[in-house]
Each structure stands twice: as structure tokens, then as C-alpha cells.
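Shown here: the complex without one of its protein chains, the others still in place.
Here is chain A:
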Amino acid sequence: MWIEQNQLDIKTIKYIDEKGKALQTDISLSEQQLLEMYKGMVKARVFDVRAMKLQRQGRIGTYAPLQGQEAAQIGSAYATGEKDWIYPSYREIGVSIMKGMPMERLFMYTMGHLEGLAQHAANVFPVQIIIGAQYLHAVGGAWASQYQKEDSVAVAYIGDGGTSEGDFHEALNFAGVYKLPIVFVVQNNQWAISVPFEKQTASKTIAQKALAYGITGVRVDGNDVVAMYMTMKQAIEKAKAGEPVLIEAVTFRQGPHTTADDPTKYRLPDEESEWGEKDPLVRIKKYLTESGSWNEEKDQQLFDEMAELVTQAFTKAQSEEPSQLTDVFEHIYKEKTPQLVEQQVQAEGEKRP
């Protein structure tokens, strides 16, 4: 038999529709949990909008916005436990915030502070710039958990474009062969800088790529925070039982790729407004309002509260001592080499270069 794309019928998991109506009955989240997720999403949104503004004012450096992807990030991160490890790319600001990364650290990173590189959240790997590299680190991390009989999973994040790199495929293959406790999350936000999904891969979905590696794949509405949470919860359970999972979260990057990018060069405003209507914050807010636990007044209060927190974080970041040249010689080896010692002395003001 020929195996063909069209034989695959892949459905997208959804719990709440665009109008905020529940589509499934097994939502095992308490009202408080739902509110915590919504708060996380608002915090990420407010941070993101502010960071874009600060970059435009020249007060921070290049920034990669996550607007539109809050549900995919917060829902998946909220489902992880304290012992689980996160392997993020540059866009997982929402995940970091949810995992307890102080926002001033995030500002310091974009301000070009050497100290901004230091991770101040539990079990989060450093931000990855090289597309796909973190997928293999997550494999190693999961392997270590398995070997050391820890009760934890590795969660690796990547974009749709990243699934084209060899590292992605090598990671899925290892995970399948060694039955590792790992969840691969792909945020399919439709674009890899200027390249649309259909020019990135000829397969209809990302989820189906799991099959080729003998692992489980699933496709989720990435703008539905409840669907993200519920799927992630199950995926973590499976992963702990030695069944790695690939989750494709179907979402949309509402802003530019980074502050250095101009999306009008490659995409139409129609696509943006269409997805704008599916905004992940609006959906969960409608759901919460519908169920009576939320209203406009509380919403405004929450946004104000988050704006205040973000302001405080930025003020804190600004008040940090700027990095000095002499600091670059730290953290290269455990102990400085003779060459580094010599160069540090020179850098600190000796005459010879």
C-alpha cells in the first residue's frame, strides 16, 4: 500500500470556541486555575506591548514579540510541574514569565546587560538563538531524568520554521528510540520571518511528523488556552510513561518577527485581521465573563495592576549597574586561563593591547 498524505485525517483539539463557548464537558480546571492562566496571559501581553514600545523609543534592544501566542505559551507552561524542565527559544517570554522569571531580567537581556544572560527561574534553559538546538538539549535532559529516575519531563519549544532543521528531526528520532520523557511543543504561528507555513514544509500538519519517528503527535488550537492546558497535561503523563509527544499548537504571530522586521513586506493585512479576531485573550475572557466569574471592571483592574508590575520591572532593570568590559572575562571557564587573565589586565587599562 502507498502511504499518502490524504489518508491522514488530523483533527484539531479545541475546548472553547471563538465566542467563548465551551465545546467539551471534561474541563478539569477550577475557576481559580482558569483565572491564574488568564492573569499569566495578561501579564505576558502587557509586558510584550510595553517591550515593543520601549524598543521603538530606543530604550531596549531587538525584541521578538509573542503577541497572539499567549494561550499556547501560558497554557502549556501552566501544565508543567516544578520539577519539569523548559528548553525555550527567543520567543518564549510568556513561558518564562509563567515559570517565575523576574521581568526585570527579561528587560536586562534585551538591554544588552551581561547579567541579563543569567537565568533566574527554576529549571529553564538559557534562551536559544540557534533554531532547533534546544530540541537536542531537551532530549539530553529527558535522558538524564530517565537515567536518574527523576519524576520530571523535558519540554522543548520551537517554531514551525524550526521543524525544518536537522536538529528537530534528530531530536524526535532519539526521543522515539530511547522512549524519553519529553514533550515537544511546536508553536505553529504560520510564519518563519517571511516564509509562510506552506513554503516551509509540504506536510499538511506538523503533528503528523511525529509518526515518522514512532512517537505520538497531536494538533491543538493554540489560541485556546484550555485546550493547550488539557493537552499538555495528558502529554506530560504520557511522557512520564516513556511515550514522547509532539504537540502542534496552531496559532498566529500578530506582530513582526522581531523589532527589526517589517511584515508588510510579505504578508497581507487581511490575514492579520482574520487572526486578530481569534485573539487568545479575548476568547478566554469571554468564557470567564460568560461563566460569571469575570467582568470589565475586574479586567481593567488586572491590566492596570500588570502595567504597574511591568513599570516596576523596567525601573529596576534601568537602575542596575551597567555591565563593564572587565565582566566579559567571567563565566568563560570555571577558572580563567592565563590568556584571559592577561587580556583582562590589558583591558583594564594597560598600555599594550
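The definition used in the following text is that a contact is a pair of C-beta atoms (placed from the backbone, for glycine too) under 8 Å apart; a residue touches a chain by one contact, two chains touch by 3 or more; residues count from 1.
The rule is simple: contacts and distances are computed from a predicted model.
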item	value
Hidden subunit of the complex - UniProt protein name among "NADH-quinone oxidoreductase subunit J", "Alpha-ketoacid dehydrogenase subunit beta", "Glutamate/glutamine/aspartate/asparagine-binding protein BztA" or "Heme lyase CcmF/NrfE family subunit"	"Alpha-ketoacid dehydrogenase subunit beta"
Chain not shown: contacting residue from A:L8, A:A22 or A:L117	A:L117
Which residue of A:I10, A:V177 or A:A260 touches the chain not shown here	A:A260
Of A:S194, A:Q301 or A:T315, the one touching the omitted chain in the full complex	A:S194
Touch criterion as defined above, residue of A:I130, A:V177 or A:A212 at the omitted chain	A:I130
Residue ranges of chain A at the interface with the undisplayed chain	61-62, 90, 111-114, 116-117, 129-132, 161-162, 164-167, 192-195, 199-201, 260-261, 265-266, 322-325, 327-329, 332, 337, 339-340, 343, 347, 351-353
